[in-house]
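What you see is the complex with one protein chain gone and the rest in place.
Chain lettering (A, B, C, D and E) follows the sequence in which the chains are written, and residue indices restart at 1 in each chain.
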Amino acid sequence: MRTISVLGMSDHIVKSFSDDLHQLATDITRMGGLAERQVGEALDVFMRRNAAGARAVIERDTDIDNMQKEIERQAIRILVLRQPVAQDMRQAVTPFKIVNAIERIGDLAKNIAKRTLVLAEESALDAELLEAIAEMGKLVRQRICDILDAYATLDLEAATRVWMKDEDIDEQFDAVFHKLLSVMRDQPEAVEACAHLLFVAKNLERIGDHATNIAEIVHFLVTGEEMGTHRPRGGSEWPTVS
Amino acid sequence: MRTISVLGMSDHIVKSFSDDLHQLATDITRMGGLAERQVGEALDVFMRRNAAGARAVIERDTDIDNMQKEIERQAIRILVLRQPVAQDMRQAVTPFKIVNAIERIGDLAKNIAKRTLVLAEESALDAELLEAIAEMGKLVRQRICDILDAYATLDLEAATRVWMKDEDIDEQFDAVFHKLLSVMRDQPEAVEACAHLLFVAKNLERIGDHATNIAEIVHFLVTGEEMGTHRPRGGSEWPTVS
Amino acid sequence: MLWFLTALVLALMGLVYVQAARKAHGFAQQQGVRLHSRPGYHGWYAALWTGVPALIILLVALLLQDRLMTAMVRGGLPAEILALPPERIELFLRQAEALAFGYEDLSTIVFPEAALAAAADHYERLKSLIRGAVLALVAVAAVLGLVMTRRRLAPDLRARPVVERFVNGLLILASAVAVLTTVGIVMSLLFESLRFFQSVSIFEFLFGMKWSPQIALRADQVGQSGAFGAVPLFAGTMLIMVIAMITAAPIGLFSAIYLSEYASKRARDIIKPVLEILAGIPTVVYGFFAALTVGPFVRSVAETMGMSVPNQSALAAGVVMGIMIIPFISSLSDDVINAVPQALRDGAYAMGATQSETVKNVVLPAALPGIVGALLLAVSRAIGETMIVTMAAGQAANLTANPLDQVTTVTVQIVMLLTGDQEFDSPKTLAAFGLGLTLFVATLCLNILALRVVQKYREKYE
Amino acid sequence: MTDMAASTSSSASTTDRISKSLVKRRRAEKRFRLYGQIAIGFAVAFLLILLGSIVKDGYRAFWMHEIQLNVTVDADRFAPEGQRDEASLRGINYDAIIVQSLRDKLDVENSRTNRKALRDLVSQEFGFVLREKVLADPSLIGQTFSLTAPLDDQADLYFKGEIKRSVAEDNRPLTDRQLDWLDELKSQGQIKSKFNTLLFTRSDSTQPEIAGLWGAIVGSFFTLSVTLLLSVPLAVAAAVYLEEFAPKNKFTDFIEININNLAAVPSIVFGLLGLAVLINFFGMPRSAPIVGGVVLALMVLPTIIISTRASLKAVSPSIRQAALALGASKNQSVFQHVLPLAAPGILTGTIISMAQALGETAPLLMIGMVSFVPSAPESVMAPSTALPVQIYIWENASERSFRDRTAAAIIVLLGFMIVMNLAAVLLRRRFERRW
Amino acid sequence: MTQIGNVTSQHAPSAAPKEALQSSPKAAPDGADHKIIARDVDVFYGDKQALDKINIDIPNGAVTAFIGPSGCGKSTFLRCFNRMNDTIDGCRVTGRIELDGQDIHEKSVDPVLLRARVGMVFQKPNPFPKSIYENIAYGPRIHGLATSKTEIDEVVETSLRRAGLWEEVKDRLHQPGTGLSGGQQQRLVIARAIAVSPEVILMDEPCSALDPIATAKIEELIDELRETFAIVIVTHSMAQAARVSQKTAFFHLGSLVEVGDTEEIFTNPRDKRTQDYITGRFG
Partner (left out) sequence: MTQIGNVTSQHAPSAAPKEALQSSPKAAPDGADHKIIARDVDVFYGDKQALDKINIDIPNGAVTAFIGPSGCGKSTFLRCFNRMNDTIDGCRVTGRIELDGQDIHEKSVDPVLLRARVGMVFQKPNPFPKSIYENIAYGPRIHGLATSKTEIDEVVETSLRRAGLWEEVKDRLHQPGTGLSGGQQQRLVIARAIAVSPEVILMDEPCSALDPIATAKIEELIDELRETFAIVIVTHSMAQAARVSQKTAFFHLGSLVEVGDTEEIFTNPRDKRTQDYITGRFG
């Protein structure tokens, strides 16, 4: 049972139970896909300082919120009506944590879009900086994709890989952070824009964290055990506040 | 049943079931209390730039993490072994969301403490700014206290009150944000410190958000229904990014 | 004397019981001692060991003493007596015994007084000898048992299992009585029949067409040779059985169906006991009814139709026997029908079957084996029934299929042959045992068949 | 939804088809029910006819007619020498005294035929009664005193309307003259009708008017006592063993088959067994209640075993398990729980078996209880009859009056059986338990 | 899942229940979707009232579960729908029960026909002691729904297929139905009920004699069948009611306390007694 995917479970005698669980997993990956797209689009509109696009991203966030509610409702329904145990139970309980994370990812994407609106008038932003942020964004999106795949296939190894790789985003964030500080010191007029950029970078870093969280959840979902504490990074999400 | 508290439930025929639910609720409030103390101490050491105290706060965060794990384990135990329905089920499911929020509150407090370490050498910080942040911190702590009380007594009104009042913290944050921007613009040498202050303020604002989230959960716990969308603020967590 | 000893032993047992139970109770009072068995069992244990061997000795003595005494006296008889024919010796012994124990009027003594007195004397000596021996044996057994058990009494004595094994032994003996009965029946029938078949060939008996057993009451009577062909009896038996079943089967079966499926509880509460009354009426009453009411009725009806018919007829006996069997069939069928689980009926009703459809298609097929068994048992009953046919079927051994004729049956002939004066060794008397054997074998086969069928049926629903 | 519509229409046609089939099915239903009612009607009618005919025949026998006469033992004529010794008192022709009294009463001329005719009007019993009286008190000789005695059975029948004047004189046992005399006596108030106590106090007799059932009742009582004492302990023990203890093996299977077969063995075969084994082999006395009792005990043994087993089986196995699981031994569970619970069932079974034994005739015929025994037995070893056998004997008797008496005996027998069965039914009602 | 009308029981006998029902906000506006409608149903056993003014609508194409403590009258009410209570001495049913708009207590309604339309399955599987084939064929035969051998063969096969039993028994159709396992027997009985094409299937604790595996199979079957039939199931197991039903009715002491969507009842019941019962706080 540890090799089968969450979307193609071995069947229960009562098929509709399998169907329900399947539906739940499908919805979660769909929601994750949406969040991932939101992150991508937010970054895109941010780079191109496209106010209209940003507004679209902001509006779409309610879709994610609604999906969260719907999935939680579904999970509760399964818990109450099917009273699942063992892995079935984990499949019905982990959604609460996963959609929480995904919802936060969506929020953070929305936040990037909002900051795009603020920065829309700002003409000159440090290209190098933007480049670094874009780079970070790509990494983060990849991370989301990876973890959603790991979830859909219940791939323990893939999940563990995502979880191990959290560091690189943190390092990129540190680099961006320091660069932003020096820009602000040098160009007081750019302080406000830079502050927003700071938050954008921070948001991306948080998204990466959420992907890592989902990895932990997938680990629990598959094995029924909490992930060990032997993380590659120092045990705290914020290694240096540099 | 809507007036009784989560800590003094009417008894099940099988007492140990009531006991389990009671234990769960107790643990959650205890965890909440710990997080609230962490926030208080983090602010305290931050104001006094007390490096040793900050380190203590950082270390204590693992306690919160462990409590989260323990509570989730408990909740899963109840779900699997008792297969609760109706309000019992909500009492066993909401912990996943509540402890998530509390854990984040703890993390954010830890983050403040970490920033304290960075700022420890920094001697001169704008007193007015610090004052504003301390003010914000007090408000946030109060909010945590309020929502924990509301949870423990399953007080729907109190929870709604917390939920309604999210705005004031946001406003304070806006004020601090603008002040910080102007300080950075004026004093390039203070940019780094201010950046950290910015994050501290942002953290406090996030803690407030989490308290609001818990209020929503309490609402669901008590009524079995999602909170309506008629929030006082504009429907997004970030009214103006000013 | 033996009875007195028995009473004595029983009293002793009571005493021992009380003693032992008290002693065991004493153990139980001690700290830390846990009795294996309750004090009462200790009591029983001791009492049984004390009493049972003694009682067995007494029983053996009771059964054997007379035979033993007679054998010994016979051994000591003078030669002149021993020279007498066997039945005279018997008579002599009986008279000697009578003389010794004063049972009988001795006015008819025909033997030499001296020999008789000597034998009587012998009897008396033996009697007191046996008494003494029994007394000694009983005393030894009782005391031995007493001493042995008193020594064995201890907290961990497994008294209960011993007592229980004894009780179980008694139970097994009781169930063996049923077997003994069968053995007795088979042996006696077989034994006497064999003697019968020495004078009449079994072939003639089974296939002979003429039955006329009126042979010599006394050996010197002449002119009567007798015929022992039992076919007319078998035919008569069959005829009456068929008439009885034709009467009883439909009525009994439909009554059972109506009672168990249709009748309201009130109706059932009334009708069932009424049918049971039919079952409780002794057969001799049916016989009376058949002979004095039904028989004349049949005759008068037949006479109005211009037939001349005797008072006694197969029809009268058969119909009345049928009436007698109705409750037998109906209550057995009722049992099997009721044993069909209500769930099956509910199942049929819930599908929209009408009541009669439910009965015909579900209940009856399910109950069929049981009903067949019941009918077979009824047949067996009809074949073995005696009084009705004796009183109402007549005695003429006609080989006929006409129900208005007189016929006779196996059981009638047994009664005829064995009532009144008889000489036990004559073929006439022995013929009754031949008939009895036939009857027994026939009913046995039917019963085994029926019981098989019923058994199978029961298993299905238990 | 199109699917739904389709299914609705198909179900409508289903309904139609079923409705169509219903007409015929209803009729079949009615027919079937009727068969059942007819069957029950038959059974009940048979019962009523049977009982009715018996009561019709038998009720008369519970009444009898007595004649009261003033008799004078003429000392001169019957004891001329004043003998008062027993032998001579026994020698007196008491019948003559009675005829004399009748003659006096009716003023009939003294002829041989008249004397005979008068003599036939009263029971022979009259003479015996008179003799006993005189024997008891010889001083009565020479005196006149009043005495009551049964009428002769024919005269009795006349008063019961069985003998009618309308029948030609040759075709009836009493002549016109005799009838006239009877009427005369009746009108003088000498003849009274009363309850027939003799039926219950007397034993069998060749004279119908004084034949009673007492001997048969005592015989039946002795027989049943033996049966009861022998069969119940054995049967209960055997049933307990087979139902509770017996391992499932060849031997117990054999016992079981045996018992079931024995239950269906014709009763007459048991009679043969008694004859061959008890009487011929063991030399027990013929006609004795002890033999009858043993035979009947063997006969009812399987019945009681089976009913006992049924009531044991009816005790829920959960009770046994409960006791065993508490640490009761097998014996304790059986004797302390199962048997007490089965006791009512055992008792009813026993009573019913006893009722059956009470009515059983054939085996008793085989062991000679059919002989004529004019007195009640004193012990179980004494020759005796039994109620059903008495019925059989009387039924075979030729006298018209015995027919009534047979019916009356049947009524008595049925009375006993009804009492016993009633007791069984009441017991069953009282203790009926559903598991 | 279709939206199912919701009826709250009426306790006050004086209240006009129909109006109350019509005005109920959740009541389905079209009565067409309700297969059975019960109004003010009382049931008495002799003098004892077992049910008190029950009002409920049984929807088409869904499973309705009756739950409640022992002796609350679930089975009694279920048996009202096919008038099986007629077969019980001393049982009296009053009030109105409509099947497709027709009162089933009307004189013109033949219970035989009614029972053909409203099938029933019992607690203990009760196959007739005949072959599997004969078990199924019996109903169509007596009702004259199938006469030729081929017709009957077809009915037998479809019914067994629908009951999910065909594969397991197709090679031994002529062996006795009683030889099947408990769960198979119960499916056989369901197949037997299906064979007369009923419109409603009533089930009285159909799984209480079965082990979890057999139970799951029956539940799966029920879930499949509900597309074609209106199904009413009595169950002691709240978990089972939750699993199989779309609508749940909670009975207590002879009255209907609450009826509504199963999900609703189990996540957020309106009545305190319901909540107490399903969460194990009773008594």
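One rule holds in what follows: a residue touches a chain if its C-beta (ideal position, glycine included) is under 8 Å from a C-beta of that chain, and two chains touch if they have at least 3 such contacts.
Source: prediction; values computed, not measured.
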(request) Among C:23, C:36, C:210 or C:360, single out the residue that touches the unshown chain. (result) C:36
(request) Please pick, from B:15, B:69, B:138 or B:178, the residue that touches the omitted chain in the full complex. (result) B:15
(request) Could you list which residues of chain D touch the chain missing from the display? (result) 247-248, 316, 318-319, 321-330, 332, 336-337, 341, 433
(message) Please output the residues of chain B touching the missing chain, sorted low to high.
(response) 12-17, 76-77, 80-83
(message) Even though one chain is hidden, which residues of chain A still touch it in the full complex?
(response) 1, 10-14, 17, 83-90, 223-225
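Assume only the chains that are shown with their structure count from here on.
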(request) Find me the chain with the mean Cα position closest to the mean of all the protein Cα atoms on display. (result) E
(message) Roughly how far is chain C from chain D, centre to centre by C-alpha average, rounded to an integer in Å?
(response) 20
(message) Counting only Cα atoms for the centres, state how far chain A is from chain E in Å.
(response) 48
(message) Please tell me the distance, in whole Å, between the geometric centres of chain A and chain C computed from their C-alpha atoms.
(response) 95
(request) Return the residues of chain B touching two or more other chains; collapse runs of consecutive numbers into ranges. (result) 83, 85-86, 89-90
(message) By the touch rule stated above, which residues of chain E touch at least two different other chains?
(response) 112-113, 116-117, 142-143, 196, 239, 242, 266-267
(message) If every chain is a node and each touching pair gets an edge, what shape is that graph: line, ring, star, complete or other?
(response) other
